[in-house]
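Note that this complex is displayed minus one protein chain, with the remaining chains in position.
Right, chain A next:
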Amino acid sequence: MSHLESSTPIVRCEVDFTKRTEYHEGLEAIRAAHKLLAEATFTPSLPDKGYTNRTLYVNVGTREIMEKPVTRQMKDIFLGGRGFGLWYLWNAVTPATRWNDPENEIIIGPGPVSGTTQYAGSGKSLVVTLSPQTDIPVDSNVGGYFGPLLKFSGFDALELQGKADQDVILFIDGRKGVIRIEAAPMEPVDSHVLAEVLTRMYAENDEDRVNISVVSTGAGAEHSLIGMLNFSWWDPRRGCVRLKQAGRGGIGTVFRDKRIRALVCRGPVVKGGLNNPVDPETIAKTGIKFHKEMRTNDDSQCKMRRNGTAHIVEIMDAYDLLPTHNFQYGSHPDTHKIASPVWQARCTQETVDGCWYGCSMACAKGADGLVLKTGPYKGHMVTVDGPEYENAAGLGSNGGVFDPDYLLELNFYCDTYGVCTITWGTLTAFVMECYQRGILNLERTGGLDLTWGNAEADLEMMHQMARGEGFGLIAGQGIHKMKAIFAEKGWGDPQLMADIGMECKGLEYSQYMSKESLAQQGGYALTNKGPQHDEAWLIFMDMVNKQLPTFEDKAEALYYFPLFRTWFGLNGFCKLPWNDVVPSDNATTSEPAKVPEHVQNYVDVFNATTGLKIDKDELIRQSAKVYNFQRIFNIRMGKGLRSFDIPPYRSVGPVTREEYASRSERYDKQMLEEIGVDPAGKSMDEKIAITREYRMKRYNSLVDAVYLRRGWTPNGVPTLARIQELGLDVFPEVVEIVKNHGG
C-alpha cells in the first residue's frame, strides 16, 4: 500500500536564488599563482561522421602530451566511449596493477553519437578506470558538457596516466589548439566552488562560459575510496555552474591520487551539425518525433520533465521496493515527505533542464536556494543538482532520513566533496544498521550517534571524511573494507555483516530493494562493474509492469538488457530517454519492454551519424563484443568468475527475524505454495533457513541459465566459441585467459 495517501498539499517555496553564494573573489590571485609545467599545440578539428579519429594522451607525471590515432580495429570492436576506455586501460595495466599505481589510467570518451544536439540524451561521456573499491575496471556514464566539447575540440577520448608531483590543472583549448598542464597551488578544493572559479577563469568573456566544462572532485575524494568526478556546465538561466557525476567505483579517488585538481575544456560554439553526420535529415526528423512524443506523453507517463528521476520515489514505495533502513524494508510511512511533490516544490525553475542540449527528457533538476546548516559552507545559499531518485532513496529512506532539507544537504555535500551519493547512501545505511545491532556504538564511532534518520550524525560523518579524520575515514573505505575492519576488531558476527553489507565485487548496491525480484537480483550481482542499475534495471519490468513472468523471460532479459544498455555507453547516449517515456502505442507492439520504436530511433541516429548500416541485432552484437571483453578483463584482474557474482543475502531474501516478520504472510505463503513445505509449527529461524535455501537455489539456477544464454561456462567464463563469434580472438591474451579458465 502506498503511504502517500496521507500526503499534504505542497506549497511552492519562493526562493530568491539570485542571493546564491557566488565564488569569484580572489580569482586573479589564484590565476597568478598558476605555473606552466607543459604545453603542446594541436590543430583543432571537428568530427567526421562522429569521429575525430584521434585521441589525446596526457601523462601528468612525465608531462608527456601526445596525440594517438584511432584505428579501424578500435572502431570495429570497441566503437567508442566505454569501449575505447576499456581498450586503453587494458593496454595500460597488467594483472598486477593496482588503482594507485601511476600506470592506472582514467579514460574519458564521449562516443561517436555524443554531442548530437537533436536527439535526447546524446551528451554523455564514459569514464573508465581501475577502481579502488573493486580492483577491476569501473565505467561511469556522465552528463555535463566535457565529453562533447572535448570531441568538438578534436579528440575522441582523453587518456590520463601518471601521477603529478603537485596539484595540476589540465587545460584543453579547442579553439586555439593549445593544451597546458598548469601547477595550481591555490585552487579551492570542493567542486561547487572550483568549477565556478575555473569556468570564470578560463572563459574569455561572459558568453564564453557556456563553452567551458570543468571536471573536478572534492575533499571527500582525497580521504576515501569512493570519490567521484563532477562534470560541469554553465547554466545561463541560473547564472551558475551545474554538475553531473561520474559516481561509481571511486574514479574521483584515482583522479586525486594523480594529483589532478581539475580538467578544463574550452570547446567551440556548439551548433547542430558539429558531428558532421552523413544524414542530418534523418537525425533531425527522428529528434523532432521524439521531442513531440515527450511533449505529448511525459505528463501522463512520468513527469520526468517536471520532477526528474525522483518521480519514482512514491512508485517504489507503493510497490514495496524503496530501500528502507539498509534494504530491510521496501516502504515507510514517511515516504511522502521525500516524494516527488516535495521536489517539485523545491526545483524552482520550471523549465526543460537537461544536462546537454536537446534533451527534452531533461531530468537534470536543480533545487535552488538551500541554505546550508552544517559544515564548511554553513550559511551559504546553494543550488543542489538533484535529488535524483538514487539520492532521494539512498540518502533518504535507506538511512531513514525523511527531512527534505537534510536530504538536500547530504546530496549537496556528496557532490561538492566529490563522493558518490549512491555509495554514501548504501554505506551509511550499513553503518546505521551496525549501530542499531550493537556492532557499532558511540565509543566505536567516536561519538557519532548513528541511529536511523540522524541526518546530523550522517553529515558529521561525511565532514569527518572530508577532513580526513575520525570514523568518517573508516566509512569512506566502503562496505567491503569496513566489514573486514569490523571483523578484525572483533565487532559483530562476520556472517551477519556479510549478509547485510550491500556490496558485491566491492561496490555498493544502488537503490532498489531486490528481495522480491529475482530478475533484479541477477541484474545487480551479474553486472561487470558491480551492482548498478545502469546495466540491468529490471525491477520495474519485473515487479511493476510484470513483463518477466517466467524464469526463461528473466534469463533472456538478463542477456538482452545489459547488452542493450552497454550500447548507450559506447555511443555517448543517456539510458533514460530510451524507456522512461514511451510512444503511445508501445503497449501494442510485439516487445513492449524493449520499446521497439525507440530501439529503431537509436539504430537510425547511429547509422545517420556514422554511415554504417546496422540493425537492431547488430546493435546487440556491437555491445556483446565490449561486454564480453570487459568480463575477460575482470578475469584478467583476478575477479570475474562465478564466485564474484554472488550477492549478499539481503539482496535475495530476509536476513533477520524482523525482516521475515515484516512480510511473514508473503514468505509463509511462498513456503507452502512454491517450496512445498508447510510453515505451520515451524520456528521463525527454521522458516528463515528454509526460505534462504530455496531463494539461493533459485538464484543459482538463474545464474546457470543466464551464463548459458550469454555463451559463458558454468563458472562465468566466456567460451572460446563465443569470443570467436564476436571476433575477440584477434587478441592472443584474450584467448589465453579464456583457455586458462576453461572457456
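Here is the rule we use: a contact is a pair of C-beta atoms (placed from the backbone, for glycine too) under 8 Å apart; a residue touches a chain by one contact, two chains touch by 3 or more; residues count from 1.
As a working rule, contacts and distances are computed from a predicted model.
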item	value
Per UniProt record, name of the chain withheld from view ["Lipid II isoglutaminyl synthase (glutamine-hydrolyzing) subunit GatD", "FAD/NAD(P)-binding protein", "Dihydroorotate dehydrogenase" or "4Fe-4S ferredoxin-type domain-containing protein"]	"4Fe-4S ferredoxin-type domain-containing protein"
Absent-chain contact - pick from A:57, A:231, A:357 or A:540	A:357
Which residue of A:236, A:638 or A:727 touches the chain not shown here	A:236
Contacting the left-out chain in the complete assembly, out of A:294, A:313 or A:671	A:294
Among A:149, A:270, A:302 or A:558, the residue in touch with the chain that has been omitted	A:270
In chain A, positions touching the absent partner	117-118, 210, 236-237, 269-273, 281, 284, 287-292, 294-295, 305-306, 350-352, 354, 357-360, 362
